Each structure stands twice: as structure tokens, then as C-alpha cells.
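I am attaching a structure below and will ask some questions about it afterwards.
Complex shown without one protein chain; remaining protein chains in place.
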Amino acid sequence: GIEKFMREDDIKITTPGVALGLAYTTVGGEVLFIEATQYPGKGDFKLTGQLGDVMKESVSAALSVFKSKAADFDFDLEHLNNHDIHLHVPAGAIPKDGPSAGIAMFTAITSLLLNLPMKSGIAMTGEITLRGKVLPIGGVKEKTLAAARAGIKTVILPEDNRRDLEDIDPQVQKKLTFHFAADVSDVLTIAFGQPRLKAAIKKLKPHPRKATSEKK
Amino acid sequence: GIEKFMREDDIKITTPGVALGLAYTTVGGEVLFIEATQYPGKGDFKLTGQLGDVMKESVSAALSVFKSKAADFDFDLEHLNNHDIHLHVPAGAIPKDGPSAGIAMFTAITSLLLNLPMKSGIAMTGEITLRGKVLPIGGVKEKTLAAARAGIKTVILPEDNRRDLEDIDPQVQKKLTFHFAADVSDVLTIAFGQPRLKAAIKKLKPHPRKATSEKK
Amino acid sequence: GIEKFMREDDIKITTPGVALGLAYTTVGGEVLFIEATQYPGKGDFKLTGQLGDVMKESVSAALSVFKSKAADFDFDLEHLNNHDIHLHVPAGAIPKDGPSAGIAMFTAITSLLLNLPMKSGIAMTGEITLRGKVLPIGGVKEKTLAAARAGIKTVILPEDNRRDLEDIDPQVQKKLTFHFAADVSDVLTIAFGQPRLKAAIKKLKPHPRKATSEKK
Amino acid sequence: GIEKFMREDDIKITTPGVALGLAYTTVGGEVLFIEATQYPGKGDFKLTGQLGDVMKESVSAALSVFKSKAADFDFDLEHLNNHDIHLHVPAGAIPKDGPSAGIAMFTAITSLLLNLPMKSGIAMTGEITLRGKVLPIGGVKEKTLAAARAGIKTVILPEDNRRDLEDIDPQVQKKLTFHFAADVSDVLTIAFGQPRLKAAIKKLKPHPRKATSEKK
Amino acid sequence: GIEKFMREDDIKITTPGVALGLAYTTVGGEVLFIEATQYPGKGDFKLTGQLGDVMKESVSAALSVFKSKAADFDFDLEHLNNHDIHLHVPAGAIPKDGPSAGIAMFTAITSLLLNLPMKSGIAMTGEITLRGKVLPIGGVKEKTLAAARAGIKTVILPEDNRRDLEDIDPQVQKKLTFHFAADVSDVLTIAFGQPRLKAAIKKLKPHPRKATSEKK
Partner (left out) sequence: GIEKFMREDDIKITTPGVALGLAYTTVGGEVLFIEATQYPGKGDFKLTGQLGDVMKESVSAALSVFKSKAADFDFDLEHLNNHDIHLHVPAGAIPKDGPSAGIAMFTAITSLLLNLPMKSGIAMTGEITLRGKVLPIGGVKEKTLAAARAGIKTVILPEDNRRDLEDIDPQVQKKLTFHFAADVSDVLTIAFGQPRLKAAIKKLKPHPRKATSEKK
């Protein structure tokens, strides 16, 4: 797993566009960095990190959820016509797949486009649907163990995985705070905090980006 | 099946763009959520959920049926040039195929574009043809059993599956009301109710969307 | 075969864009519905129904024959730049291939674009070439048997299959009228009738569609 | 082979865009119809007839040779921006491959675009290069036999196949006239006749097509 | 390996767009030339050298890191809309893969677009992430051996490979100076030198390129 290379400062997130997901492979749980960035462009969406079909579709769904909620964020979708987005999941040589990084993908995209870094020390796992529901996932025990080992303090799980809490190792339970999310609005509240989120949305309103796009 | 994760409130549909289909796999019947959403864009149509070739073609036919009937709905097709549609069928990791979700796809698209949520508690199954005919499907017994277990109250079946009614478990028969559809207009009447459908079409006429597209 | 699901009223064609083809598989002959529809768009041509490479090329040839004869029909090809065409061959899950539906594809396209429904009770089989010639096909015996069973009254065969007439079951011969076509103009005469065809072409001349396209 | 279906009138070519090639398969020689047609469009080039990679590249080379010689023909290449070309090789279900139809492809394209039908009763075989050279091919014996059987009177062979003349059956030799071509200008002279070719080129100069394209 | 063909003057880099990477294959370490060039075009990005999926994604990440830092370089991204970039890794017949050339790709792109040749005698290895972090790589022993043999004087390694220093052959250690980079700004400082880098960025400000793009 990548986490053996993680230094303490790695999980301190200070850049917008980054979220921490939790994956579950045959060799155990892993912390996944989701990195999203943007720059002026023609509206392309690039996706790298040896992602499988299911994970690619998961990102596609996450992006669509953001877009269909753009009005709620006072986010002008015109921005996406003159910027490219690139989402990458290191390490670059390790194939990754599955839908369970869905809410982390959504959080990374939202963080990027609202220009709002996630709160530090939070990792999350959960499938996202197009309506913004959070579907349950597997490997809760292994994922939370990996999170604890990597120094994560807070974990977001799907509401429907609440019943899996009892399987988590007591040592791990002590180290982590758990939040359960039924839909993506729950996720955003935990990942960003309601006041920070509101402030970021407020900032977006008379945004310089819009000026740029109108210039064009 | 996904339905083991469904909570009571899940089949209460309140969002436009959602329909419930019934699938039939080697392990029995299943309730499929069809989720469609839209947002300002360039007219792309995205399709996710690990759908096989036949199911993808089925969505394509469903969309074309809607488009060729757009005039009947007073729906301005220009709208689809400046909006993207995304249709997704969770759970994201489960491959799905076959033509039997055709009328559910059509209903989800119609619900989305007429901005009209389906009536709650209805699931449906049937292949759609480009003329809007509803072709018979297999697995009626298993599909209706899954519907009943998921708390569905009403099931729409193809007219040509009327003869399969006798194979359905009596317990299931008691829990469900059956409707038979020969073409998609029958489907819409049951799924939305004639008065609600007429009201939604009426609303579309002097629609703000049209204004947006003309602005462009 | 699909015909076991066909009800009496199914072969009564009242919509432009529909033609009946005859296919020949390892399990015998079959009646194929060819459904074509159109709607305002950007000139796309969609093709569904699990069609194999040869059948896809056959549709492509059929469309090109129509286009290269457009002037004869007083049909303004500009129309195809602002409309999409979708051609579908149910049942959606059954793979289909081969060139023998060529003239039925051509007839469906012509019916759609001239806005002229085929005469009822006619099915046809024959490969089409780019010059509009009709090439002979196999399975005449099985195809005509399937046509008779489905209630078809008239069958169009390639001129070069005239010699296969003697192989057809006498019972089937009694139920069917046979026409032989050497090129596509023979096909159109039988499928639409010369007076109806002329009237439809006449109608096309000062056509509202042209106005629409000029508006743009 | 397709030639068993050919009737006498089939090799009388009266349409521009048609040429007869000679193919060589494991079951012997065959006469190939090359059919090219055009219609107003956006400059697409369609290629059908179950052609293999080598034959597709051969058509591509043939088209490029025509284009690079367009000035010699007083042909305005602008025409190809507002017309589509479709080239088809029946029978549609038979896979075909190899470079030996190259000069027949070139002749069909030239016939189509100069609006000049080939002289009747001529078939040809030879690989074309981008400089317009004619490269030698195999199967001369089998191809000429097939030509003779199909009623062909004149055959064009590559200059470098002159040495294969001695292998041709004496009966076949009596029925056929042979021409040898070193480059495509030799081919055109034989296929169209110098005076007809010159007249066609002269006609192209103040051509109504040009008017159409300027209108746009 | 390619280095057996390298002559002394080969590692003297005088052209912008060239960087030296270090690869690690089953037969040992290798020095990779990364060559990037640009010319007026439509914004295409070409990638050659038989690169595998992971290496292609690595280049994509390197380019995105540059783009997301373009403002820091006073680089006008508009330039990339009217120029093509081509990145090639000789030798052309040898398949290459893996993420460890990431920072060399980034350096080649930066060198090209800032019009600033790398300092001579430096080779580097390290995976790049979208945030510009440098991830550790394998094969440090073999790569540094290859570098020393090719006459390289300075090697840049990821910060997290510092612990691998002890495995490097003492003879090799004597010949090479090692730098460790935690993120891409560390890489640029070593590869170009801070003063040269600042001077190059300063030069970009009132750049003739911008004039060209505005002309358009």
C-alpha cells in the first residue's frame, strides 16, 4: 500500500481538490489520495491512475452529481467550458477499481470547484448514486484499520454500513471518530463543516472566474 | 441484489428522472433504480452502471422514442443541445444487460424532461421498440416476487405477458396491482397519471428553459 | 422467433418508417420489423438491434442509395443535416446479421423520409447494392414459410431468386403473392404503389421541412 | 463467386462510378463490382463490402492518387468538401482483401468524379502506388479465366505481369484482349478512351457543381 | 540499453525540451532521453516511443502539473492552443512503462515551454503526483549505476528514497552527487538553478508568443 510511504505531513490537506478515500484490496485496506486540479482549457476532463471501468464511471457520476447541484452552490457551470479538470489517483502504477471511492471523488471535485480545502485528518468511503444517495460498501473493518494506521482521525461511512461498526477492532474504534452519511449533503457537512461551506459558496457569487469567462 | 440495502423511504420517489425497473438474473429477480439527471452542457448523453450492449441500445431506443414524441409533449428538443443528460443504474459494480428495462428507461427520461416525478410504489418491466410498442419479456414470476419483497405496490407488465399472470405466486398477487401496457402511452398513463401528465405538459409550454436556449 | 409474439394488428403498418424484412437463421425463417424514426438533431444516424457488421454495412448502403436518388424524389438532403435518424430492429437482445434485409432497410428509410407508410401485409428480402441493384439471397423456402405463418400476404424477392419459386411449399404458395425485383425502383413500386409514391413525392416539393431548415 | 449470378446486362456499365476488378481467392478467380456513388454531404468517405485492412488502404491510396492529380483533370477538390462518397464492393457478406483491386478502385473513383462511365466489357487488376505506379499482382491465370467466363472482352494487367501471359489458358487468350499498364494514366486511356476522357475533362471546367459549392 | 550508443556529447544538453530520466528494467538500469518539441498547431499533444499506459498517464500528470502552475511561471496557457507539443522517448522500438520518469517528463515540458535548457550532466527519477509531490520509486541501485556509467554527474531522487542511499555501490557514490526532491519545485531548482529559472520566467513576461496568439 501507498501508506507506508506517507509522511506525517501528507495527510494535512491544504490544497483544494484533494480528498482521502479508503480502498479495500486482497491485501487489505488502503488510503487513496484523490487529487483534482484545474487550469484554463476547453472543458476536458482527464482521469488517470490506472482506474478500472467501475471507478471511472464512479467519477463520472460524482461529477454529474456536482453539476446537477451546481445551482445550490451558486457555481456557474460555464466555468467548466473554459477550464480543464484532471483527477488523478496515485500511485500511478497500481490498478484501482470499484465504486467505493465515489463520495471521495465527489468531495475532491467539490473542494476543487468551491476552492475549499477539506478539513484535515478525514478519510471516507461510500458509493455515490446520481441522485446523491450514499450506497453501502464492503471491507469496513480493513479500511478503518488502514485509516487508523495512516493517522486519520475521522472516517465517513455510508449510513447503511452503521451495522458494520461492531466488526471494527476496538483499538481502531478508539482512534477514530465515525460519521454516517445517507446522501452527499451529509458528506459535505462533515468534510468541510457547514460554516466553511457556506462561506465558500458565498465567496463564489461575485467570482472573478465568471468575469474571465465573460471576457471570452 | 441491491434491494437488501433498500430502506423504506428509498422507493418513495420524489425526484424527477427516477424510475424503478425489474431485472431478472440467474440469482432471481431484482429491483433496478434508473436515475437520470441533467445540467447545462453541450448535448452529451452519459450512460453508466456497467451496462451491457443490449441495455445501452435499449436506452438509445428509449431516448429516440421520447425525441420522436417530443412534439406531443410540447417539449422543445433545442433544450437537449444545451443540456447534458446522465443516466445511471446503481449499484455501480454490478454488470447489467438485456432489453427488459426499456420502458423504465423511457419513463425515467420522460420524468426528467417533463420535470415530473413518477407516482410512488410503481415498478415496471418491458422491452421498448422505436415505434413505442412494448414487447414481452421473461422472468415475470421472479421479477414480481422481487417487487413485492421491496414494498412495491404496482407493477407494469407488457400486454403480451398477460398470459404469465397465472404463474405468479398467489401471495405476491395479493400484494401487487398489475397493469398491462401495449405501447408507451399506456406506460405513461399508469406511471404518472393522466391529469398529472397533462398538467406537466401544460407547464412546459411557456418554459423558462426555452428562454435560456434562446438567449444563447 | 419474434413472430410468435406478433398479434394480428402488428403487421398492419400505419406509421412511416416501418418495413417488414425476412431473415433466415439456423432455426428457420423469421419476420423482422425494421423501424426507422427521425427527430430534429444534428444529422446523426443511430443503428440498434444487435446488428452485425454485414447488416450495418447493408443499412449504410441502403441510406446511400436513397441519398444518391434524392433528387429523383424531390427530397432536399439538407433535411438530414438538421434531423437525426434512428433505425432499430427488434427484438433488442437477438443478434442479427447478413445482407438480405437490404431492400427492407431501403424501404423503411424511404418510407420515413417520404413520410409514406408501406402498404400493409408486404414483407421483403434481398441484398441491395450501391447502384440500387437487388442481389439474390438464400433461405427463400424458410423465409416464405415464416411470412405465411405471420399473416403476410405479399412477398418481394430478388429477380435472381425466381428460380427458387419451385422449392416453396404449395400451401405457402397459395397464401402468398410473389413479386420479383431487379432493382430498387421495382421494390418501391410494389411496396408503396406507383400512384401513392408519386403523390408523396409531389407533396414533398413545397415541404414545411425545407422552411425549417432555411430558418436555421 | 458472384459471377454465377451475373446476367448478361450486368457487365454493360452505364453508370459513372462503376468499375470491374478481378480478385483471386482460394476457390479461384472472381469478378468484383466496384460501385462508387456521391451525394451532397460534408466530405465523408464511406467504404463497405467487408473489406480487409489492405483493401481499405488500397482505396485510400487510389483516392489520394486522384486528388493529387485533380489539377490535371481540371477537377475542383472543393467539390469533395460538400459531397460524400460511398464506395461499396458487393456481395456484402463476402470478406475481401488485398491490394490487387487498386487500379479498379482508382478507375471507379475517377469515373464517378469525372461523371464518365467506363467503356463496357473491361475488367482490370493491379496494385496502385501513391505515385500512380501499377505494381504486379498474383493469380493472373485464375483471374483471366473468371473474366472470360463472365463475358469480359478486355483485361488490363500490370506491365510487370506481361511475363505471366504465357500461363493463361489458350481458350481464355482467344476470348480476351490484354492491355498492360505501367501507371494510372495508361489505365485511364484504356478504361475510358483518350477522346472520351478529354471530353469529360473539358466538360468539368465550367461545371454546375462549382456553382453549388459557391452558393454555400 | 540505449546508453551503449551514447557518445560523450550526447549528455551535453543544449536544447530546451530535453531531460534525462532513469529507468529500471529486468536487464538493469537505463538512461532515458525525454525529448519534447513544439511548433505552431492546433493544441495537439503527441506522445511516442512505445510508451505503456502507466507512462502515458505519467506524462499526462506532468503536463497538468505544469498547467496548474502556469501562473507561477507567468506562462500564458493560450500558447498551448496554437502550438502542438510532441514528446518522444527514444529508442523508438523499445517498449517503456512505469511512473518513475514522471519528474523527468515534467522537467522536459517545463524546459520546452520556458525555453530553458536543463543544466548538463543531470539525470533524475521519481513519480509525480497531480499536486506536484514526488513519490518514491524502485531500482535506485541499478538506476544510479547506469547513470554513473553514462557519465552523469548529478542525480535527483525522491525524498522518500533517501533511505536507499546506503544500497548504492561506493564506486557509484563517488562519481555522483545526489539531490532529494519532495516536490517539483525542488526538482526545478536543481535541474535549472534558481537564478536561471527566475531569469527565464522574467523573459516570458513580454513574450513574442503572446503577440502571435493575439494576432490570431
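Letters are used for the chains, namely A, B, C, D and E, taken in the order the chains are written, and counting of residues starts over at 1 for each.
Going forward, contacts are C-beta pairs under 8 Å (C-beta built on N, C-alpha and C of every residue); 3 or more make two chains touch, one makes a residue touch a chain.
Remember, it's a predicted structure, so these values are computed and weren't measured experimentally.
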item	value
For the chain not depicted, the shown chains it touches	D, E
Per the touch definition above, residue among D:P16, D:G29, D:G49 or D:P99 touching the missing chain	D:P99
Touching residue (missing chain; options D:S68, D:S120 or D:S185)	D:S68
Touching residue (missing chain; options D:L135, D:V172 or D:I201)	D:L135
Where the missing chain touches subunit E, by residue	2, 5, 7, 10, 15, 17-18, 33, 35-41, 46, 48-50, 84, 86-88, 90-93
Residue ranges of subunit D at the interface with the undisplayed chain	43, 53-54, 57-58, 60-61, 64-65, 67-68, 70, 77-78, 81, 98-99, 102, 127, 129-131, 133, 135-136, 160
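The rule is short, and it goes like this: only the chains that are shown with their structure count from here on.
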item	value
Type of subunit B:subunit C copy interface by residue overlap (half), same or different	different
Two or more partner chains touched - positions in subunit D	none
Full enumeration of touching chain pairs	A-B, A-E, B-C, C-D
